[in-house]
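In this view, the complex is presented without one of its protein chains, the others remaining in place.
For reference, chains read A and B in written order, and residue numbers begin at 1 within each chain.
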Amino acid sequence: MAERKKKLLQGNDACVEGALYAGCRFYAGYPITPSTEIAEGMSVRLPKLGGKFIQMEDEIASIAAAIGASLTGLKSLTATSGPGLSLKQECIGYACLTEVPLVIVNVMRGGPSTGYPTGPSQSDLMAAKWGAHGDHPAISLAPQSVQEILTETVRAFNLAERFRTPVMVLYDEIVGHMREPITLPLPGELEVIDRAKAACRPEEYFPYDDRYEVAPLAPFGAGYRFHVTGLNHKQDGFPTNDSNIIRANNERIMNKIENHKDEICLNEAIDLDDAEIAVVAIGSTARSARYAVKEARAAGIKAGLLRPITMWPFPDKAVKELGSRVKAIIVPELNLGQMVHEVERCSKKAQVTGIHRVDGEPITPAQILEAIRKHK
Amino acid sequence: MGEAAKKLPRIVINEKFCKGCSICVDFCPTNVLEMKGSTVAVKDLGACTRCQLCDLRCPDFAIQVFD
Partner (left out) sequence: MSGTAVVEKKERVSVPFDYNKYLRPNKLPHIWCPGCGHGIVLKAMLRAIDKTGFSKDEICMISGIGCSSRTPGYVDFNTMHTLHGRALSFATGVKFANPRLKVIVVTGDGDALAIGGNHFIHTCRRNIDMTVVVMTNATYGMTGGQYSPTSPLETVATTSRYGNIEPPFDTCEMAKAAGASFVARGTAYHTLELEKTLHDAIMHKGTSVVDVIDACPTYFGRANKFKSTTHLMDVVEKDGTVNVKQADKLPPEKLEGKFLRGLLHKVDRPEYCEQYENLVMEKAKAK
């Protein structure tokens, strides 16, 4: 058996490794701090693999090109940060409604506006879910380490292809720019899901075949000539004014995610079995929380950590269960209160407190430990 | 010129597609067509030279001239 390669990599480099491992063969992007290293990496690696890299004229064009490429059958990626995410939102909505698989990486920096380009932040959590207008499904994965950026990027492609929907990899600048030694997975070691192929005759093909929850998507140019539109459409892809079809389709694109939350949601639980005080945190903040929980345990406080690796759909079930049995939940996050409201929504019993920081500095273990002690 | 030249053309109008813009009527060089209500109709088939301008400029796929 081949040896696994070890490498010292930056988070954004690991994202490149993950994307290529998953079979990504198209990247379109626009330079923006702190995500640019992904574009740089893809520009070097993709042409060696016969893949396509293009630097577009703006963030909108980048995601639009990635959607176009995905429709020809290539697994496609675009990466950005806050202001770029704002620009991409219309196309994210388009990909949701037209059900085109796509991965978007958003390396979170301080906002709003140009904000603090080199400072970490977790203030795009709601933008990741509700940034585009209209009701639409959202899957966002929130890795906390360089290794996990690799594995979660692979998972993002898998979920995108499995559910025919855009998937966001959402991590803060600290995770994106820090370097850690990681192990590169061997081929075949991680699951890689490819797009379901259309098996029927072209004349029987519907791009949104209502016999399926997620219909197979034929690539452009393969003999299945079909229509794609951002208007509400029927199973054949053509626009419709039929209110029953509009409702059914809008509900279906939400439910295809909602009905499979168990498959999509992934959490890490640390010392939660007997915990009285729980911390719920993601990304770099979860790393501080892990340290704080360890310190608290050493001081005899029954603390634990729930770390959603899937940010969206939110792990309602896990947080509800937790909220029913702990005294208090602390939610540290690099924003002025976003995930804390989700935790409050899910845990009616436990007292929920947020720790918020938007000065471009990380939340320290000491800050979290202090909050844990207060609830003792 | 033989018999074929005297043969009248066949002008096929799709009344479901015609929106009555009257482009074909106005641009017909030999006044073959006329508006009847909101649809085009043939007025003088014998004058048709089969130039096809009516078809070429019809925005609605509503008129074609066959031999």
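Going forward, a contact is a pair of C-beta atoms (placed from the backbone, for glycine too) under 8 Å apart; a residue touches a chain by one contact, two chains touch by 3 or more.
As the structure is a prediction and not an experimental result, all values here were calculated from the model.
Counting contacts over the entire complex, the absent chain touches A, B. The chain omitted from view is touched by exactly one of A:Leu125, A:Val228 or A:Cys346, namely A:Val228. Between the chain not shown and the residues A:Glu40, A:Glu90, A:Glu180 or A:Glu295, the one that touches is A:Glu90.
Residue A:Val44 is the one among A:Val44, A:Leu186, A:Cys200 or A:Leu336 that touches the chain not shown.
Take chain A: the residues that touch the chain left off the picture are 26, 28, 44, 47-48, 50, 52-54, 56-58, 60-62, 64-74, 76, 90-91, 94, 219-223, 225-231, 238-239. Although one chain is not shown, part of chain B still touches it, namely residues 1, 4-5, 9, 16-17, 19-23, 26-27, 49-52, 55-61, 64-67.
Convention: only the chains that are shown with their structure count from here on.
In this assembly, the C-alpha centroid of chain A lies 60 Å from the C-alpha centroid of chain B.
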